[in-house]
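My questions will all concern the structure given below.
Right, subunit A next:
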Amino acid sequence: MNAILTKALYTLISLFVITNYGLLLGGTMARVRAKVQGRIGQPVWQPYLDILKNNFKRTGIYHGVMFYLGPVFRLAGGLGTYLFIPAVYGSAVFSNFSFSGDLLLVMYFIFFGQLGMALGAGQSGHPYSPLGVSRGLAQMTAFEVPFALAVIAVASQHQTLSITELVAAQQGGILNWVAFTNPLAMIAGMISFLGMTMGNPFSVVIAPQEIPIGPPTEMQSSFLGMLQTNRAIFQGAKLVLFMNLFFGGATNIVSMVVKTFLIYLYTVVVGASFPRFRTDQSIRFFLGVPTLIGIAAVVIQML
Partner candidate 1 sequence: MSLKDIVAPFSVWKRAFEKPYTNRKPLDTRPGAPRYRGFHINAVDTCIGCGTCEEICQNEAIDLVPVKETRHGDSGLRPKIDYGRCCWCALCVDICPTGSLGMSNEYIWIDDDPEVFRFIPGYDEKSWNHAELGYRRAEGYDLLEGQRVGMPMLSFEESRKSFVEMVQGFSAEQAKAEADRCIACGICVATCPAHMKVPEYIKAIRDDNMAEGLKIVYNANPLPASCGRVCSHSCEYVCAVKHKGEALSIRWLKRYIIDQIYLGDYQKILDEGEPDNGKRVAVIGSGPGGLSAAYYLRLLGYQVTVYDANERAGGMLRYGIPEYRLPYDQVDKDIEYIRSLGVDIRQNTRIGADVDFEVVYRDHDALFFSTGLTDPYGLDIAGEDLPGVLSGLGMLDDVTEGRKPDLGASVVVVGGGNVAMDAARTSRRYNAEVTILYRRREEDMPADDEEIHEAQGEGCLLITQAIPLRIEKGDTTRLKLFWGRAEMVSDGPGRRPKPVLIEGSEEVIACDTVIPAIGQAADYSFLPEETAARLTFKRGYVEVNEFHQTAEEKIFAGGDIANPKRDAISAIANGHSAAKGIDIYLRLLQKERATF
Partner candidate 2 sequence: MNSISAAASAGTGSGSGTGTETGTGTGLSGERFPVRERFPVWKDKFSLVSSMIQRQDLAFVQVPMQTTVAFITHLRDLEGYAHLVFFTAIDYIEDGIFRLTYMLHNYRRHHDLGVQVDIPREDAGMESIHHLWPHGATYQRELKEMYGIDFPGSPGVDESFVLEGWHDIPPMRREFDTKEYSEKTYYPRPGRVTYDPTEYMKEKLYPSEAETW
């Protein structure tokens, strides 16, 4: 009983930390992005203000039950993703609900939020929303392929589907990281990570210039606030996941921060340099070179 309570408390702490970390990281990255654009950029704490503002909206409209549930599903997806990834290896507080086979669950949760969101957006009735949803799901299906291949490669490399064990296997020096032991899987994974974070060049789903702004077109007020909170958690979860998969995880908070920051920075560096693909182009892209790399990675592991 006591153990459960402690676990719950740890979970809450972990969630609290990752939420704030996600928000601050988002704010920081906005500043980095601003830097390349030759400007100063928004304050680091701007995401907090935006969320506060959205939650303080006096009115809000909803388009049916599913519209309510969309953000909830999304949040559930974000939370689910995070809660099954050990954020800091060996830490009692940040190890979350890691168990053997959690990698599969995590992959499922990454999908889950999107699907829930798709249902909610579809209910909103705005034509841009289903357009965005169809683009988002199509693109997601595409980037899942190299991602899944990369995961398969990694999993077969270390013969485990537990993230904790994956991390454990990568301990003991930088050369033990999957990034070095299985670079092809890393490359495939990191390319699909670009699609997963929906930064350029794979941002067509939420592109303001094309269909403003895709699925969340009708989302407002606290719905949007919830989505933003979730985005921070989800972002954090994904970063931690990739850190765990390819970059040896983290044994303490500091190394987690450094590593996730660099991984995030990588997406920003690519994002600021490229325009975005159309959906069909990005699907073709993911099913092309990254998939081949992924297959190669798997094949190499199989050999």
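Candidate entries met the following condition: all candidates are chains of the complex that A comes from, given by their letters.
We take it that contacts are C-beta pairs under 8 Å (C-beta built on N, C-alpha and C of every residue); 3 or more make two chains touch, one makes a residue touch a chain; residues count from 1.
Everything numeric here is computed off the predicted structure, so don't read it as measured data.
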| item | value |
| --- | --- |
| Complex member touching subunit A, one of 1 or 2 | 1 |
| Residue ranges of subunit A touching candidate 1 (in the complex, touch as defined) | 32, 34-40, 269, 272-274 |
